[in-house]
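Removed from the display is one protein chain of the complex; every other protein chain stays in position.
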Amino acid sequence: MQRIGVFICWCGSNIAATVDVKKVAETIKSEPGVVYSENYQYMCSENGQQLIKQAIKEHNLTGIVIGACSPRMHEATFRKAAEEAGLNPYMVEIANIREHCSWIHKDMDEATEKAVILVRTAIAKVKLNAPLQAGESPVIKRALVIGGGIAGIQAALDIADAGFEVDIVEKNATIGGRMAQLDKTFPTLDCSACILTPKMVDCAQHEKIDILSYSEVEDVKGFVGNFSVKIRRKARFVDETKCTGCKICMEKCPSKKGLNTFNMGLNNRPAIYIPFAQAIPNVAVIDPEQCIKLKTGKCGICQKFCGVGAIDYEQKDTFVERQYGAIVVATGFKPIELDAFNEYGYNDNKDVITSLELERLMNAAGPSNGVLLRPSDNEHPKVITFIQCVGSRDTSGCGKPYCSKICCMYTAKHAMLIREKYPDTQVNVFYIDVRTPGKNYDEFYRRAVEQYGVNYIKGMVGKVYNENGKLMVQGSNLIDNEQITIESDLVVLAAAIEPEPSVRKVATLLTASIDTNNFLTESHAKLRPVESPTAGVYLAGVCQGPKDIPETVSQASACAAKVIGLLVKDKLKTNPCVAMPDENMCNGCSQCANVCAYGAITYVDKEFRIGGGKTEIRRVANVNPAVCQGCGACTVTCPSGAMDLKGFSSKQIMSEVEAICKK
Amino acid sequence: MTKEERIENLNRLSGTDVRKCMKCGKCSGRCPAFKEMDIKPHQFVSMLCNGKIDELLECEAIWNCLSCMACVERCPRGVAPAAVVEAVRDTVVRMQGKNGIKAEEIPPIVDELIPQQLLVSAYRKYNK
Amino acid sequence: MKDVELKMLERAKALLQSGEVARVIGWKKGEFCYDPAPASFESVEEMENGFVYNWFCGANLSKYLIQMAKKEGKTAVFLKPCDTYSFNQLVKEHRINRENVYVIAVECLAKLDVEKMKAKGVSFITDVEVVDKDVKVTTAYGVETLYKPDVVLSKCAVCTKTHQVKDEEIILHERPEREVNRFEEVEKLEAMTEDERFAFWREQLSKCIRCNACRNVCPACSCVKCVFDNPASGIAAKANDDKFEEQLFHIIRAFHVSGRCTDCGECSRVCPQNIPLHLLNRKFIKDIDTLYGEYQAGEESEGKTPLTTYTEGDTEPNDVFNGEAK
Partner (left out) sequence: MQEVTEKKEFTPTIVAFCCNWCSYAGADLAGSSRLTYPANVKIIRVPCSCRVNPMFVLKAFQQGADGVILCGCHPGDCHYVTGNYYTRRRMALLYSFLNYMGIEKERTRLEWVSAAEGARFSAVMNDFVKQVAELGENKRLTDLRVKEGE
């Protein structure tokens, strides 16, 4: 037998001035199931809570209804009070007679009548409430970071410094990512390698960090606190434990015509290589597409010369399976392909390059050892023209609709560096807008104009063409309302950036959502910007949206804080108001899994009795309560009504409907 | 026709959304007739956007535009400056009142395969 | 039609004999030529004694596979074009394991509706032969000729479906291609005023005796336990509960099968009260087509339905009426 207690709050005069609280409490006394009904000035006060606790104990209440302010205000307070009195906290319902009643109505009779109905509705619901237990799931105290760029490195270091084990999975042969390719960084112009490589070394030497380079995530199972991840360790053909990074193999390798991808293909590298001098791990890798031995079976020179016997042509991909409590995605970006932008002549002219290529051309460790020479004839370019927004802010379908955010600043940086190193060079920049929000950013850009005399032209380039070996850049100068053609020696395109394509696979494996531009979606654009909607998955760097280095590092550290906050817990409390299928009615039709934003629903084959001593195997839905967030999308898509939501069950909501409509 | 109606008419005739323009000037950057035009392609878009149509209706540029559609091809925002030029040109021609052909009669006799340039030159030829 | 039936019989017998399949789902002779019923045949003898495929085999056999395909061994089934959509939809919903079924696609040149024939005054039908658009009916009183389009099942009148799945086919006569608008009746209703529509449905639904025939025959209504039989659903209702449940039943049923209904038309075929139930489902299909792009359930055996997916720019419910819908 249900024993319901009702507590009507005055909220001082907030409720009592428009709702006759005593009358409400009195009227409700005669409701079936109600054994106690009282009113009090401030239910949420210490005394008010005491009143509730006492009544629960004295009257053996099985459920309580509080007529008070919005549940968004004090539901938690009253649940806690109930729990302290020995009543399951989910046997509490709130009738919102303040925000939804006393505050919006003026007529006392009308408001009192409505308050009675609202309390009745809550009673109808609480009668169908079931005691719920917040579940617990263990937390594996180890984190996975996918991507070994600056975002991944920073996140890993911060997590490891807090004392948790971290694995970095990096698909390339070394960590470092895009930042390792950069020459200088804005707005301070420090050398990128000088600030990045010490962090890379820290990672390698940190006892809590394990770097799995040349590896990819292959499969992810499980949920927050309890992920099981299968990682493919691609065959390097070099024993990582033996290689000392002496580079004799690189010297001796006869196949030297491979494109050096680290240098954006601007020069060549041997088939066995270490991507760059400060690579971590400092271990060689063989490109099987290029290696003569692996392609034809003949050669084996590197093996002969290797002093430690690290070369192993027989190496195969291997798999490791590890458990993690949290996952940070930091898969980074790449510049877009420029095939759709014929007008800039990127594919036809060697001297039309992208900004990232320019970074390598300017870098001391780059193909020209830091001397700016143009690719076609190794001459010093005298006139350099930059074109902004190549493929950014483009809704025509050729490019990307968003602003790539970093181009304005790095172009100012390039322009400044060139003018400083080669003062006889003329530098032009075609821009649509110059966007410089950030500390010391606008000052930096203005310095390029005012101090270094970079020629900024408001307008866009319509065509780059080759005339007698000169690059003619034709565009508009909107301020002067003229069309101009600039004879240039080098043209640099600020190509839009896009998420690294491998992010799609990662997102699918993690059931993390992704937007139309392939950026990972954050849980809340403003308030949960580093969390994926999938619990236990965090986002750092450009995989979530365009950003520069300081922003990436901040986000990575924020991720780390979130991960640490998760990993210090031994167990996770789960929201008990989750979906729950009735297996006896489930068709196993997959409709519910199709609408689940969290991937909380899986299917299992189960044996059921079907009468006559017989059984049958049926596919039925299974909700992981640690992953389900309790939205209820699945409950509506389920045709048989097998799926229901605890705390908001169909029957509960229908009883509320009935109580409201009863005349 | 009031000015507002005329603006609306021009927008409709051009079939392009001038508010999408982000003022990059790429259209004027590669216009082969730029020098001859007293009002430049990007100005057609911004002037229509700002409702300055009297200037547009009086300009010479509509007769210099080659209808090569380079500006349409180049625009990163899917705006068609040439279509605005053409809309102004059509409006001017219709305002001359000596149409050999009525605007209402055009749709049924226009073959989809006839290039736009041909239609425009036909306009010019038979309407002056 | 006789030639098709013989070919089907021959193939089914061969499949059973060779042990390739353990049973064949087909149609079994009834008392008269016009009441064949779905049946499972497990031996050559059973086939020879009872199998039939004639102008009255309108029943959709797909739904029977939910149970039959779970049995030991492979199950062969004869599927008409429209039936294959239901079959695919059931495969998509994991109700049928495709590997356990051997699908024999059979030709269909429309099936006849004996009720319509009887309404034309033909009774004591003993045999039917169809030549082009002439239906030659042999009755106890002699031979009569009916115009075929007048007496085909409603679902066949607007059918343009083709086989979506087959392991082999038995097609001896090609069906002429044609263009029909299956939404004509829905459009007619849409063009009415609210009051007229209400009057129409009130008249139709008042006939419902809540026999559940529509639910039982519907391949989309194949829930292990129906929501109306589930006390936890809050809408459980016993048959003949004479309150509101009838409408609730038809509205909810139509909603539950929306996006999954292949428009096989079985609901209307079996309704003893001749309620045009397919017009409910077809409204959903038409709305889905216009609002979210054309979609035919059962064309594929995997993927999402229009109600389990979305686009960011979908039409707002309030705009559906304003004529602002895309």
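Should a chain be cited, it is by its letter among A, B and C, assigned in written order, with residues numbered from 1 in that chain.
Heads up, the rule we're going with is that a residue touches a chain if its C-beta (ideal position, glycine included) is under 8 Å from a C-beta of that chain, and two chains touch if they have at least 3 such contacts.
Just so it is clear, the structure is predicted and the values come from calculations on it, not from any experiment.
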item	value
Shown chains that the omitted chain touches within the full complex	A, C
Residue, one of A:Val21, A:Ala81 or A:Leu118, that touches the chain absent here	A:Leu118
Identified contact with the non-displayed chain, of C:Cys208, C:Cys264 or C:Leu277	C:Cys208
Hidden partner chain, touching residue among C:Pro81, C:Pro219 or C:Gly234	C:Gly234
Touch residues of chain A, complete complex, unshown partner	70-73, 96, 98-101, 103-107, 109-111, 113-114, 117-118, 121, 513, 521, 523, 533, 577, 595, 597, 629-633, 635-637, 645, 648, 650, 653-654, 656-658, 660-663
Hidden partner chain, residues of chain C it touches	186, 189-190, 194-203, 205-206, 208, 227, 233-235, 242-244, 246-248, 251-252, 254-255, 258, 280, 283-284, 287-288, 291-292, 306-308, 310-312, 314-318, 320-321
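One rule holds for everything that comes next: only the chains that are shown with their structure count from here on.
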item	value
Steps needed, at minimum, to go from chain B to chain C via contacts	2
Centroid-based (C-alpha) most distant chain relative to chain B	C
Distance-to-centre winner among chains (Cα means, whole assembly as reference)	A
Where chain B and chain C are represented by their mean Cα positions, the distance between them in whole Å	56
Centre-of-Cα separation between chain C and chain A, whole angstrom	47
Numbers and ranges of chain B residues touching at least 2 other chains	none
Multi-partner residues of chain C (at least 2 other chains)	none
Residue ranges of chain A touching chain C (in the complex, touch as defined)	582, 584-591, 594-595, 603, 616-619, 637, 639-642, 644, 649-651, 653-655
Chain A-facing residues of chain B, complex	20, 22-31, 34-35, 40, 42-43, 70, 74-78
Chain C residues touching chain A - in the complex, by the definition given at the top	70, 92-95, 220, 222-227, 230, 232-235, 256-257, 260, 304-305, 307-309
